[in-house]
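Before we start, here is the structure in question, set down as structure tokens.
Note that this is a trimmed complex: some chains were dropped, and none of the rest were shifted.
A, B and C are the chain letters, set down in written order, and residue numbers restart from 1 in every chain.
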Amino acid sequence: MINYNPTDWFTFIFRIHRADTVKKLFPMFIAIALYSCVIAWLELTFIRAQAERDHLKNISAMHGLLGFVISMLLVFRTNTAYDRWWEGRRQWGGLVNSSRNLAMKLKAMLPTGHPAVAWFAHMIPNYAFALKDHLRGEFHPDKLENIAEDELERLGKGIHVPNRMATLIMEKINELHRQQVISGDQLITINAQLESFTDICGACERIKNTPIPFSYSVFLKKFIFFYVMTLPMGYVFGLGYLVVPMVVFIFYVLASLELIAEEIEDPFGKDANDLPTETISANIRRHVQEIMQ
Amino acid sequence: MINYNPTDWFTFIFRIHRADTVKKLFPMFIAIALYSCVIAWLELTFIRAQAERDHLKNISAMHGLLGFVISMLLVFRTNTAYDRWWEGRRQWGGLVNSSRNLAMKLKAMLPTGHPAVAWFAHMIPNYAFALKDHLRGEFHPDKLENIAEDELERLGKGIHVPNRMATLIMEKINELHRQQVISGDQLITINAQLESFTDICGACERIKNTPIPFSYSVFLKKFIFFYVMTLPMGYVFGLGYLVVPMVVFIFYVLASLELIAEEIEDPFGKDANDLPTETISANIRRHVQEIMQ
Amino acid sequence: MINYNPTDWFTFIFRIHRADTVKKLFPMFIAIALYSCVIAWLELTFIRAQAERDHLKNISAMHGLLGFVISMLLVFRTNTAYDRWWEGRRQWGGLVNSSRNLAMKLKAMLPTGHPAVAWFAHMIPNYAFALKDHLRGEFHPDKLENIAEDELERLGKGIHVPNRMATLIMEKINELHRQQVISGDQLITINAQLESFTDICGACERIKNTPIPFSYSVFLKKFIFFYVMTLPMGYVFGLGYLVVPMVVFIFYVLASLELIAEEIEDPFGKDANDLPTETISANIRRHVQEIMQ
């Protein structure tokens, strides 16, 4: 995610940022401009009969009628993509909350100086780092702090790392419960935080692995394509060669919406629009250790 | 569900996938093209008076006015269908989470080597497989692992298999509680997972058995039909025979939306757009057994 | 609710089902067709001056401008009505889940052969039947199974039957708790199911008793009425007598949406679009007794 001052309009308008759709769509702009030129030249040169010209001109009626549908579909697309992005953000916000609450409760429950305090102060943030990397298909054991040798061995390739770490935390809690360091009533009060780790992991995997249904994606791309390709045919006789920038601009608007939707739909990567899971994980480590020290 | 790279535009635009609405609607395209041709020929041949031509031409005003309504209804339809699909996905995501959390908690609670560990390692994933088949109206006992002979007998035809399996799990847990292997406080901490199985099953049945209200479905189909059938009448004098591809394209857009909505509304089947319940069940088995081994 | 195969298009388009808005609105269609004829005849016969004709013709600009608003209001209306219908469905889905979960838990908790098992196997489904009838303002004691004579007497007219039955279930559970058949920890684990019965009953009563705010309902009807009544005035000079079917069709679309919304807003009756609470209740009885036998 790019931290920006949302009120600084003019920089945005003229700067072409690396995540900007203008940059990504630029080759397409050229292609569509050329295509529109050719269509315009062909129609203006070869179609002379007024009746035929009128017929072609009225194609634009179709673009008017379908303008509603395409607009609303793109807003539907935008909405669903944004909802996933925002749900991803809420899940990571939930991880922050669970990590802090668990840290506070354990700090309050455990006797001062009990070795488990230090263990959890490292293990709770480690979960966030493991989840972040897991959602990117990576594993960086060097980002995990104070992890025992034998535990590290069991986190190798092919293992679901967040599951393994959540199991370690569960086992440690139950060990403390068996040793009567944590009473049964206290166990109940931390249960929600303990299960939230795996719930959050599952929710993020769900968002990551489930794009919008295949049919919608295909349909929307076909629709945008034929809509834009037929645009110059109808508008040439009204606009002359001005049809070229107009078609490019309309394509820019429609394709940008689809492109941004595709980009933010999977919000756990390293793209410019993705969630700052790196920073959130670091904050979890800082705050949990501040709480438990 | 088809796994696809959502950014690979051009393949999508020109390839006709088996789930593509273009394929399904092709016979309709032919019929509507013929119908439009006939209407166009009739109007262009027999209607000569300018006043009558103008009157017919102005029918298109109706299509303009109703263009908003039909667009918004189709987006409403798309939204509700997508919401069911996504709720179905969330329910199966919830099943993944509950299975993992229950496995972790039982692994932590039960003494190492207790026979119940192995029993749950098979039974929790079996529930997912049973639910998947139940939602398709099928029953495949061979997909269930390590199930006792007497238990299998009680899962025959006519029995609600997921209910039966959830009952078995509940009874096993209460047996362990009576034997004091699981304390009362521990029972409370796994209660949410235990009841979630049946809640998820009920929610999936609800999605499966409740299509959009009958009146909406009928109304929307009638509306699309009459809207498309009257389209060529109004646009013939403006577009000539170009009215044929235009009507086909508008029909393609409107009918595709209704068709996709119908397809994804029941997301538990084996269609191209359905949820990958097969894969999710296999993942539950793999992860639960990894956790409990 | 009518069970239909949602993909069978053509039957829907030409069959006039008893719940079809075409049937209900038919007398209105005649009235509006006559009205439009009269308006058309008056305008075409008596208004001769070109300036006046132009002025009347431009009334259609108003219909264009307000076309957005009326479309969006109808979609808003459709959305809120559908949301209630779907919330009603979710509540009854919740009743299915609670009934099953409570049955499973009691089956697992209670000693085999304890008389309370049979009592609950009848009483849990009875709640569903009582609720279904309560939401229709009826009471059918013959649909309740195995209910004691003295209990039945206390369910007479004027009594809130679902409340009375939920109280009976609560009292039975607490009696078993006092007899130590159900421990305190077990009481906590079935608490959510026990209170869900009354929560579901309250939510259904809320949906049933709260139509959309009066002002919206009145405003929307006035708006549709004046919109449709002024339609022929503006379009006569463009369409001639073709204005008659056009006005009828636009009225059909707008009024159908309002009509369907009114119908599905209270989903607990016996209309064609209402929820199948009868079937759901029967399924609860079948499944609960299958679980507890």
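Here, a residue touches a chain if its C-beta (ideal position, glycine included) is under 8 Å from a C-beta of that chain, and two chains touch if they have at least 3 such contacts.
These numbers were taken from a predicted model, which means no experiment stands behind them.
Sequence-identical chains in the complete complex of this entry number 5, based on the file rather than the 3 shown.
Convention: only the chains that are shown with their structure count from here on.
Chain contacts in this assembly form an open path, with each chain touching only its neighbours along a single line.
Remark: chain B and chain C have CA centroids separated by 23 Å (rounded to whole angstrom). The geometric centre of chain A is 37 Å away from that of chain C, both derived from CA atoms.
The set of chain C residues touching two or more other chains is empty. Residues of chain C touching chain B in their complex: 1-2, 4, 6-7, 9, 12-13, 17, 19-22, 60, 63-64, 67-68, 71-72, 74-75, 78-79, 82, 85-86, 89-90, 93-94, 96-97, 100-101, 104-105, 107-109, 183-186, 188-189, 192-193, 235, 238-240, 242, 246, 249-250, 253-254, 256-257, 260, 263-264, 272-273, 287, 290-291. Those residues of chain B lying in contact with chain C across their complex are 51-52, 54-56, 58-59, 61-62, 64-66, 68-69, 72-73, 76, 80, 159-160, 163-164, 166-167, 170-171, 173-174, 184-185, 187-188, 191, 195, 198-199, 202-203, 205-206, 210-219, 221-223, 225-226, 262, 265.
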